[in-house]
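One protein chain is absent from this view; the other protein chains keep their places.
As written, the chain order gives the labels A, B, C and D, with residue 1 at the start of each chain.
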Amino acid sequence: MLRLNQVHAGYHSSEVLHGIDVELQQGEVVTLLGRNGMGKSTTINCIIGLLPIRSGSIEFDGIELQRLESYRIARLGIGLVPEQRHVFPNLTVTENLLVAAANYANSDNPWNLQRIYALFPRLADRKQHAGNQLSGGEQQMLAIARALMINPRLLILDEATEGLAPLICEEIWQVVHQLKQQGQSILIVDKNLHTLLQIADRYYLMEKGQVVGHGPAQQLATDQQLQTRYLGV
Amino acid sequence: MLLFIEQVLNGLQLGFMLFLLSAGLTLVFGVMNLINLAHGSFYMVGAYVAATVMLATGSFTLALLLALLSAALCGLLVEIIVLRHLYQRDHLDQVLATFGLILFFNETTRMIWGRQPLFMDVPEAFAGSVEILPGVPYPLYRLLIIGIGLLVAGGLYLLISHTRLGMRIRAGASNRSMVAALGVNIRWLYSLVFALGALLAGFAGVMAAPVFAVESGMGESILILTFVVIVIGGIGSVKGALLGALLVGLVDTLGRAFLPDLLQWLFATPTANSIAASLASMAIYLLMAVILAFKPRGLFPA
Amino acid sequence: AVKIGMVTTLTTKAGYLGEDIRDGFNLAIEQGGGKLGGIEVELMVEDDGRKPGKGREIAERYIKSDKVKIMTGIVFSNVAMAVVPKVVKDDVFYISPNAGPSALAGKRCHQNYFNAAWQNDNLHEVMGKYVSDAGFKSAYILAPNYPAGKDALAGFKRFYTGNIAGEVYTKLGQSDYAAELANLRAAKPDAVFFFLPGGMGINFLKQYAQAGLNDSIPVFGPAFSFDARLLKAVGDAAVGVINGSQWNHDLDNPANQTFVAAFQQKYGRMPTLYASQGYDTANLIGSALQATGGKPENMTAFRAALQKAEFDSVRGNFRFGNNHHPVQDIYVREVVKDASGIYNKTVQKVFTNHADAYAAECKL
Amino acid sequence: MSEIVLHTDKLCKSYAGLRANHNLDLQLLRGEIHALIGPNGAGKSTAIAQLSGELAPSSGRIFFNERDMTSLPVHKRARMGIARSFQVSSVFDEMTILQNLALAVQAHHGHSFRFWSNINRHRSFNQQAHALAEQFGLEQLQDVLAGELGHGEKRQLEVAMTLAGDPQVLLLDEPMAGIGPGGSKNLTRLLDGLRGRYSILLVEHDMDAVFSLADRISVLVYGEIIATGSVQEIRDNPAVQQAYLGESEESAHAQA
Partner (left out) sequence: MFELNRKTIILSIALLALVLLPPLSIALDESYVISSMSRVLIFAMAAISLDLIVGYGAMISFGHAAFVGLGAYTAAILGFHFHEDIAMFSFPFEFSGSNQLLISLLLAMLVAAVVAAITGMICLRTHGIHFIMITLAFAQMLYYLFISLDYYGGEDGLVMLARNELPWVDLADDSQFYYLCLLFLVAYLVLSLRLVNSQFGRVVRGCKINEQRMQALGFNTYWYRLVAYVIAATGAALAGALLANKTEFVDPGLFSWHLSGELLVMVILGGMGSIYGAVIGAIVYLLLEQIFAAYTEHWMFFLGPVLILVVIRARHGIYGLLQKWWTANV
């Protein structure tokens, strides 16, 4: 479904990604792992078109993404929960949810306000509050909910559980799990290694802008040595 | 007393005129968060085109249509050629670029229409006056401006606060790339909205043309005033802009109308006249300073 | 060729004033076949943008780099105040085609400074005289709150004997006059006199008419708001207004007839009084050039020649007073409308050989 | 019995009808690490903002070393020794890491109305800044602009800056957020090393860190403290489990 082929990219004069290869099949949950600053978010920015790549290619369902503008990429059905949330501060919760709502996956049971509010009752309480009046965790919920509202075919979660209370984290993981079972493809970056490796099908390990290992998630879960070496745990 | 009521009315009317001018700016500056000094230029384009067409054909409807069209077109071109590159930039870069646009537009109108002011008459249908208070005839055209001001305010409010388009514009103002990453063609959207802003400015120009002088540079002095209005009201809010406009209109009018008489209690007539005149000139700036001193984000911050 | 430096206002809203001065001046040169008074001249024109500092800059360049001995062109008093004293001190002649601030006519007059148009107050004085002569018992008067505005109303009052129903100073650059008009209506004067140059005047007149006031209270003003180009922009609202001017296109003298016809032919529009002043200034300079054989360096002779003012003014009767300001006839005109459009018709001569009020203060 | 450094008395904050903090009585003892936990939107950041002075309380009072400082502005509190970190990284993007830290150091060295000498050559500031960078493992990046840092690195800088002024009290708002698992461990170790030297109020959702660091824990729910106690007491508190911790991690995974 998604294939990154020898992607090079960077900011200003420095190159951050030095030839990344990542693949994700329809219905798969894939995770990118690596220490801070290794290029996970940069990879994601390249996929969604927020950062132009310098060479290589990115394909989604056979369509080359690297020349498309972000909005076109999103319309192909990629939903993003960005690092640092980026909820719209001047829009209310409801508006944040509706602003881009769509059904790109042509789902029969698309996400709508009702379902979202059932999922995050906390947001339902805050419906009329502006984005910048929410607590950090509430913003995080909103960012996830907002991405769901476009009913993406591929959902990208970049540190989606950052700042969430354990209880909510659990709920989020359950949602991810549910989505997975419904056949949703997911690309996920998170620091909750333990849970992550249980949900993900496959992993990619990144180090200094390169992929230094990949395989089935189960395998990494048991490979303490690899974890220590590349993740410091 | 009658005079006082009449002056209050005048103040409100000036307020509506100012609002009409501010409407487009509310959209472009308040909501899209783009500092466009050339906004006054679209106002000027609207007025010039309307005056020219009216002079040539005598039809107000045609003049209005063509003026709106050309203002919007100018806006679209300006957005595509210049401003599109500057959304991500510092506000100040926008200031410099749009300052350049002002120079360009002013000189271009001068080259096309010459240096002298143009004439535009009040459309036949609204030429007369109505007696709104006993003994006080009020120009029908000014009533029309009030009506249109209200309509535009309502329309703009609905557009910004209650449509998806409005949400997207606001979202884009705070984080452009995130809106794009959610599948919205923000670039095209902003071009359109900018054109709409220009159209509103042009509309204000058409409405102002029969009342004010149509001349090159007419947009600049007005521009400052409209910025004042929006800032007093609170940036990004239509309600704020409307109230700000009415407040400015009232303060300005009442200041001009009654300060000289008030000051005569304190000073001899010539001094009073002179002081009153300078105070009246400063009134709206005083108003703005006072409001911002106590409410640093304006009356109704969005 | 003798160089003449023109500093004038071509940009800003008032750009058309400078344009007309320049065009009038150029017309005279063209009529002389590139010569004024038989002497070849080269006219340099630059825009001061209505900024005194910039005007000064240009003047300095003319003097230092181009070695100009004759300068002209300034439209606005504040620019003139910045430029003229400096220029004349540097032994350069300055002949004003428009601005005539009182300071330069009185205490600070200078032997090298001549004004070929008027002293600022003249056109207001004539209205004061006319309005009282016509029997209007009370007048409501308005002007912007700046020195020229105050001078204007002072000039009007100098010759107006009736009662002042109201004296109002408006904001410079004001566009809405609803408040003033309401007060004015309430004051019930017999007549209104206003001095609101440029766009301000257009706005005032339009709104005056729209408020239905011009049926009840007649309006008077100086020529500045009623020149041929502004009339086009004001439209019907100006019809019937009486205004004071030292010149009109229908003044009956041969020089004027030639000028008006030639100007219309060359530029395709009616000349304004500014154009007439530019034209007169050029011919005045021409007369002095002729008398001195094209040698303005010969300052005493050139000055004497200027002072004689031996040229055919389009105003007819024209000479200089002791302070180098015109002593001239001043008329009132009425704005009329007929098949050929809106224009000014001379009504009557109000002042004959009128000099300004400051001449006595001048020690020349 | 250790003394109280910072405490609040019936602290309340409401936003247009919403009670973000209600009658908060919070006590921070000298040298302890006191964790403040609670569901999202419980009012933790609000509490920190009131303690640091950014938000004026609706009612109630705040004492620092027995001194009422409810109405002191932010900068005065900071200079008295109350340092805070922000939940969303809030560093000087256009300055290098070293400059960021040096500026933080500078804040506590008298006034800065010094107009002449070049700050980049200021030895003592730079030395202290460098030492901080080292402490947080940022020394390699010290000449990189903060705006070009990855998210996690920024978080580290964020925390490092709070230590610069040698404060008495640290108010840390989710310092671990965004730091990877390895990094969290390091930071936990680091904070552990600070124990005793500073009094730390720690807001954090990373329960591993909280349980291993905290001397005491207060639990905030809907703006009110529902429990305060030792790690074990809180872990075993059914109300806390229900409102915040949820079922134990194992069962969650089993469900997944």
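The rule is simple: contacts are C-beta pairs under 8 Å (C-beta built on N, C-alpha and C of every residue); 3 or more make two chains touch, one makes a residue touch a chain.
Since this is a predicted model, take the numbers as computed values, not measurements.
Student: So there's a chain missing from this view; which of the remaining chains does it actually touch?
Tutor: Contacts of the omitted chain with visible chains: B, C, D.
Student: Check the options D:Gly60, D:Gly152, D:Gly165 or D:Gly223 and report the residue that touches the missing chain.
Tutor: That would be D:Gly165, which touches the missing chain.
Student: Going by the contact rule already stated, which one of D:His108, D:His130 or D:Arg195 would touch the omitted chain in the full complex?
Tutor: Considering the complete complex, D:His108 is the one touching the chain left out.
Student: Take the complete complex as the reference. Which residues in chain D touch the chain that isn't displayed?
Tutor: 52, 54, 73-76, 78-79, 83-84, 86, 90-95, 99, 102-104, 106-108, 112-120, 122, 161, 164-165
Student: Write the list of chain C residues that the hidden chain touches.
Tutor: 10-11, 45-47, 51-53, 56-57, 60-61, 63-65, 77-78, 81-82, 85-86, 101, 103, 145-148, 150, 171-172
Student: So which bits of chain B touch the chain we can't see?
Tutor: Looking at chain B, the ones touching the missing chain are residues 35, 82, 85-86, 89-93, 95-97, 99-108, 110-111, 224, 227-228, 231, 235, 274-275, 277-278, 281-282, 285-286, 288-289, 292-293, 296-298.
To be clear about the criterion, only the chains that are shown with their structure count from here on.
Student: How many angstrom lie between the CA centroids of chain C and chain D, rounded to a whole number?
Tutor: Comparing mean C-alpha positions, chain D is 74 Å from chain C.
Student: Among the residues of chain D, which are close enough to touch at least two other chains?
Tutor: Counting only residues that touch two or more other chains, chain D contributes none.
Student: Tell me, which residues of chain B touch at least two other chains?
Tutor: Touching at least two other chains: none.
Student: For the complex, which residues does chain B have touching chain C?
Tutor: So the residues of chain B touching chain C come out as 3, 6-7, 10-11, 13-14, 17, 106-107, 110, 114-119, 121-122, 129, 136-137, 139, 141-142, 210-218, 221-222, 252-254, 256-257, 260, 269-270, 273-274, 276-278, 280-281.
Student: Provide the residue numbers of chain B that touch chain A in the complex, in ascending order.
Tutor: Answer in residue numbers: 164, 167-168, 170-171, 173-175, 177-187, 236, 302.
Student: If we count contacts the way the header does, which residues on chain A are in touch with chain B in the complex?
Tutor: That would be residues 48-50, 69-71, 73-75, 79-80, 82, 86, 88-91, 95-96, 98-100, 102, 104, 146-147, 150 of chain A.
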